[in-house]
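Only one protein chain is missing from this complex, and each of the others stays in its spot.
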Amino acid sequence: MNISCRVGNLILQSPFVLASGIAGNEYSLLLRALRSGASAVVTKTIFKDERNGYLPPIYYESPNYSINAVGLPGKGVYRFLEHIRRAKTLGKPVIVSVGGTSIEEYSSVAAAVAKSGADGVEINLSCPHVEGTGTEFGSDPELVRRVVEEVKSAVGDKPVFAKLTPNTHSIEELGLAAVEAGADGLTAVNTLRGMVFDPVLEEPVLSNVYGGVSGRALHPVAVYCVYALRKALPHTPIFGVGGVYEVSDALDFFLAGADAVQVGTSISQRGYGVFEELKKDLVDYLERKGYASFEEFVRKKRRWF
Amino acid sequence: MNISCRVGNLILQSPFVLASGIAGNEYSLLLRALRSGASAVVTKTIFKDERNGYLPPIYYESPNYSINAVGLPGKGVYRFLEHIRRAKTLGKPVIVSVGGTSIEEYSSVAAAVAKSGADGVEINLSCPHVEGTGTEFGSDPELVRRVVEEVKSAVGDKPVFAKLTPNTHSIEELGLAAVEAGADGLTAVNTLRGMVFDPVLEEPVLSNVYGGVSGRALHPVAVYCVYALRKALPHTPIFGVGGVYEVSDALDFFLAGADAVQVGTSISQRGYGVFEELKKDLVDYLERKGYASFEEFVRKKRRWF
Amino acid sequence: MWYHHYRVSSNTQLTSNIHRVVLESTDTPISKAKAGEFVMLYIPAVGELPLSVFKQKEEELHFVIEDYGGPSSRAVNLHKGEMVGVRGPYGRGFTLKQNTNYLLLAGGSGAPPLLKFVEEAQSTPGVSVTYLLGARSASELFLLDEARSMGARVMVSTDDGSMGYKGLITQLAEKLLSEATYDALYACGPEQMLLAAMGLAKRFGVYFEGSFVRDVRCAVGVCGLCVMEGTGRLLCVDGPVFSLHELEAAQHGG
Partner (left out) sequence: MWYHHYRVSSNTQLTSNIHRVVLESTDTPISKAKAGEFVMLYIPAVGELPLSVFKQKEEELHFVIEDYGGPSSRAVNLHKGEMVGVRGPYGRGFTLKQNTNYLLLAGGSGAPPLLKFVEEAQSTPGVSVTYLLGARSASELFLLDEARSMGARVMVSTDDGSMGYKGLITQLAEKLLSEATYDALYACGPEQMLLAAMGLAKRFGVYFEGSFVRDVRCAVGVCGLCVMEGTGRLLCVDGPVFSLHELEAAQHGG
């Protein structure tokens, strides 16, 4: 069963990709995800300079959701370039997530990683818990447009994905702005702003007080976002992200219009084995349903658009 | 143990109120909720004219969330007035949720229900799945301002609550607009736009294709919304709504700054008994922790503001 | 799991507008339903409708469905092999007690829950069942042998007298109630018939339960659309079967 797919001009052996920020700060971890069956990886969001991130607690899990406020720690782009080169040694696409607290930072980081061999750039316009970056750019279509334009002109022909926030009244508006400004594709979505208290200790758990909700709770919202984007943009490559645990979660995204999915939080519960399991379960599903390939399934099943 | 509380000038015997749209379309159901221990009820959203709503499937439940697109069916305001009068016979507050597809409709419905004895009006600025109402007004601070102003001047001294959407990049902005325009309080939040597929049948389940996510998945997002509003508006009465199943869910809201909570989806799983259970569990909690009353707990535990 | 998935294994026409549809589970079947309990049948891209469980085996679900012109038109035309979703069972069914003499009144597609009741009654000590089915004419009667084979005394009424008693089913029931003693009167059918049956039960001092129909959309007690007006009772969780006592509360309101 052929489960390869195309997302823009990226050719993927399967529609299962590692999401940004999930143990994606080191080449050896990126290689591990790729060896474990991810068809591509998105790195941790990279900034120009070193960032410490927040002190723990930075992560909390309930049966219905996870929430994190890691605070985008990282060594800065120049120390990361070597990691891009090393992560590429398996020949699978390495997409680098770029961040910035200014349009200039976004584009200079993007230029640097593109030059070091990134196969694509994902612009993090959607981190919900760090001031001065992420949603502060990504909630305003005009800023989305400007960031995407600058990044696109900085990276030349490397594909650029705009990663969008679900914390909006109109994800279509944000997606349209990104695509009009030259984005080659979209990633939907980042986490929803949320908060958790420990009820016994009567305290907000996260050191940052609030954070981003991912996992199962995010799933139906993320599926809707992909659907809304697909309606508005019939031909734009779209990664679906949010609560992919089982193959049925991935199918939701494919049916809603995603070309491939990224996998994040579920790795904390299912480990890296999740990639091979998803691939196997997708093959089983397609066989059982009598599809000849993943591509055929996608082509046939988009009746509601 | 005294668990009464004030939400603006409404005095409630407990901080547990029936949320709008949960079997709130008939006086006998409102009375049932009140007799089952709700300290107040919010009615189904009422429009000027009769509305059919959507055909089933209109509701879907997973362990992690519920999703609905009921489509705001109702008999229209004039046939509902009698229900308000009858629901009031127990002497507990009856808050009427008002809808509109124009500012004029919102305010005329509000005027009619206020005259028929509604103890408060909640403006539904946040239904995510019906075109021409709800979020179409509630996502734009300027429209929020105008609707609230008109409704407030139509209902005189009856308290007006603006019910807000979490589908926004800044709930503070919406809350501030409502309060500046004269809202006496806020209800946070309505459902998040979402979508669900049946993976075996490969179809979007809801007849409306997308709907509103409530229940457990909404909870951390709703708690954040209340927190953000409380930071921005230290003295505004706030109802927290979203995924209250156990008393610990309610405590999350109280700790985040809510004065009381509304209970919706959990009734589908726990039945009307949920109100007495929440009350009992709150009393137990306060006793175990050594608080003298609910009011004392609230006063003491707001360190992070 | 919200929807349990089933494949249509047969569809038999019983009358001009009533079909028997049999489903076979393709994953885990729904749990056991009692007579009067219902499920929501989801037909992809068509809609969802409430249906009483008529028969249930391990992996099988049987319905008797009448074509009313809406989604039910599609339901009666389900063809072998089609996939559907089923959720439930929901609600509260008919009470079954030992040593009781039951009179059952089924109006048209109201038959399924009562036929299921006959089946359940079969193995209950001391129970005797008289099953009445009413229709406009003989060609609209169905599944009489089924009822007989399960040990019920079966009688029918037709408006045109083409078979059995000529007249309304409630008139036949009135006749039977005046001739003999019954402990309980259970009914399912159009609202008018149910109200008439309720009147009979009161007049003859017989315990009554009836299975009603309202606008069921969520089936889990949140949308409120299936309210039994004035009672605070929801058909989907508190019914669809209500006793006389519960329905009188309906009339008094509050």
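Letters A, B and C name the chains as they come in the text, with residue numbers starting at 1 for each one.
To be clear about the criterion, contacts are C-beta pairs under 8 Å (C-beta built on N, C-alpha and C of every residue); 3 or more make two chains touch, one makes a residue touch a chain.
Predicted, not measured: the structure shown is a model, and the values here were computed from it.
Put simply, the missing chain touches A once the whole complex is considered. Only one of the listed residues, A:102, A:207 or A:293, touches the absent chain: A:207. Against the chain not shown here, chain A presents residues 21-29, 31-32, 35, 44, 53, 55-62, 68, 70, 73, 86, 89, 198, 200-203, 205, 207, 264-265, 267-268, 271.
We take it that only the chains that are shown with their structure count from here on.
Comparing chain C-alpha centroids with the centroid of the full set of protein C-alpha atoms picks out B as the closest. Ranked by separation of Cα centres from chain A, the top chain is C. Rounded to whole angstrom, the centroid-to-centroid distance between chain A and chain B, based on C-alpha atoms, equals 33 Å. In chain A, no position touches at least two other chains.
Counting partner chains per residue, chain C has residues 45 touching two or more of them.
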